[in-house]
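Quick notes on the structure that follows.
Missing here: one protein chain of the complex. Every other protein chain is in place.
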Amino acid sequence: MAGPQLKSTDTDNSNYAGLGPWLLLPSWLVIGFFLVLPVGLMLIYSFLTKEFRGGVVWDFSPAAYDQFFFDRGLFGDSAPTIELTYISIFWRSIWQAAVATILCLLIGFPTAWFIATKTGSNRTIWLFLITIPYWVNLLIRTISMKFLIRDNGPLNELLLSIGLISEPIHMINTNFAVQLGLFYSYLPFMVLPIYASVERYNFALSEAAADLYATKWVTLTKIILPVVKPGVIAGCILVFVPSLGAFLAPDLLGGAKNFMIGSLIEEQFKGNAGNWPFGAAASMILLSMVLVILTIYARQQVKAGDR
Amino acid sequence: MAKHIDIRKFTGFRAIAVLCLFLLYAPLIVVSVYSFNDSISITTWGGFSLRWYEDVFFGPEAPKFKQAAINSLTIAIGAAVASTAIATAAATAMLRAGKFKGKSFSFMLINLPLMVPEIVTAVATLIFFSAIGFVSGYMTILVAHIVFCIPFAYLPIAARMQSIEPFYEQAALDLYATRFQAFRMILLPLMAPGILSGFLLAFIISLDDFIITNFVKGAGVETLPTAIFGAVKLGIKPNVMAISTLLLLVSVVFVTLSYLVGRMGENTEK
Partner (left out) sequence: MRQPDQSTQVGTLAVEVQNVTKNYGTFTALKDINLGIKDNEFFTMLGPSGCGKTTLLRSIAGFESISKGDLLLYGENIADLPPNKRPVNTVFQQYALFPHMNVTSNVMFGLERLGHSATDAKRRAREVLAMVQLTQFADRLPSQLSGGQQQRVALARALAPNPKVLLLDEPLSALDLKLRQSVRVELQQLQHETGITFVFVTHDQEEALTMSDRIAVMSNGQVQQVGTPVEIYEHPVNRFVADFIGDTNIIDVTVTKTTGQSATCRLPDGSTLLCEANDGAAEGTGHISIRPERIRLCNPGTGQLDGRIKSRVYLGTDLNVHVTLKDGTDVKARIQNTDGIDIPNVGEPVDLRLEASGTRLLVD
């Protein structure tokens, strides 16, 4: 098309100068009142005393955190030792989220690369196909996975009928199933941000590397990965953070035995445990971990921006 | 003859991409196929039938699902309308109102619902409503969804606004339009595709939400995801597969719609 191609340099973006705070007022009110305030209240609740069958008594007590970190014996009179039950649940969650992230990266990066190097309608179709699962209800996707890997589900049936196995593999309610579920749930979250940064990648860089005698492997590790790193890191965070607090995969695929942070917290409010301060404390610990990760990420972004 | 080397291609990447697509779709396709299974037993194939769809709409559980669907739909529309309006105002402030105090803080605030893990938001909201004595139910779900949907609506709206050069509104101001007229007659029409995709995104996010809804819904009020979750707790029955397939279809339609809206936006820009 014909027309002006120049980018404006001296146009400003203050057509509605002075109205900023007014236009932001609804966001401030809604998010402040219904998210910031509740999180603050949650922090307070984590220091209150539990009431049986849910709720709290307004008495200050560090009992929730004490219960989380220390073991004082059955009657609370032994010398405190480190309580491993909850720490190990958190540790397992971190571990499983990390494994899910690595698996997603191993599958997601080549996929994103492959799509970004396609052209025209081919690329559009691939991108469209990857986008659909991204927006399909996570509950439905998890139920589908549960159905597929049941003991007498379609996967086992298929393997049995082609004679690959002689009896069904037990997958449901195992750690493997939770791991598979996390990977499956958040795989699209890895592909899209990497795709976005590969799409902007300047392929002349690869040509220059090849021209300077680099092999494909060297080009990938020394040129491509450093350049598209922001997309890779964004993808890893988009997989790791929700995996850490996941509830559906451990609940539906892992069964009761395979606790992750998400199910532990849910149990305090919706399940039989009914310990609100403890649930609030566990939520605070999860939130702190996520905020630390995001802060490190933001710092890195700022550093990358300075360069 | 030297073999032509394509620097864009890596051996095996195509295979992995195909595998990725297969992994993503296999469970969904299997469930969709089995939702048409005539057999009572969900694992053996008893021929093609629409009986489970009939069951969803007219079976014993139909009233429950119908109410849940109505709740889901009205909440999603309400949350999408409110969050789109809030996000449009916020984007105008962030991208068109110059510098002002608290701007970077506001940006963080708008994105906060994305940063806080869903389960933490759920817990905090539950505690908040119970502390102020607000009865859990329809309204609590709606409010929680509005908060959660704001950053999702904000993303496409802000992206679109960023691509609209400020000189269009300046031309309007130059031609004697007031700021409100410049916003209504120039910026808003040019923003339409972005606002529509923001709305669709917020709608589907609300429709899909399970974790927060599950915490704040209280007794008696169900949305489709919580109703399905409740049903699955007792084992996956064929009618659940039918309803899942229907929801799947809704998602596909919405993604397609927002994709087409995006394309429309690109075309009008030229």
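Letters A and B mark the chains in the order given here, with residues in each chain numbered from 1 onward.
Quick note on the criterion: contacts are C-beta pairs under 8 Å (C-beta built on N, C-alpha and C of every residue); 3 or more make two chains touch, one makes a residue touch a chain.
Here the structure is a predicted model, which is why all the values come from computation and not from measurement.
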Touching the absent chain when the full complex is considered, from B:Ile132, B:Ala171 or B:Val253: B:Ala171
Residue of B:Gly12, B:Gly46, B:Gly102 or B:Pro189 in touch with the missing chain, whole complex considered: B:Pro189
Residues belonging to subunit B that touch the chain removed from view: 165, 167-168, 170-179, 181, 186, 189-190, 268-270
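By definition in this document, only the chains that are shown with their structure count from here on.
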Subunit A contact footprint on subunit B (complex, rising order): 5, 7-10, 12-14, 16-17, 19-21, 23-28, 30-31, 34, 42-43, 85-87, 89-90, 92-103, 106, 109-110, 112-113, 115-121, 123-128, 130-131, 143-144, 146-147, 150, 165-167, 169-170, 173, 179, 182-183, 204, 207-208, 210-211, 214-215, 225, 228-229, 232, 236, 240-241, 244, 247-248, 251-252, 254-255, 259, 270
Complex contacts: residues of subunit A adjacent to subunit B: 1, 8, 11-24, 26-28, 30-32, 34-39, 41-42, 45, 55, 107-108, 110-111, 113-115, 117, 126, 128-133, 135-141, 143-148, 150, 152-154, 157, 184, 187-188, 191, 203, 206-207, 210, 216, 219-220, 241-242, 244-245, 247-248, 252, 261-262, 265-266, 269-270, 276, 279-280, 283, 286-287, 290-291, 294
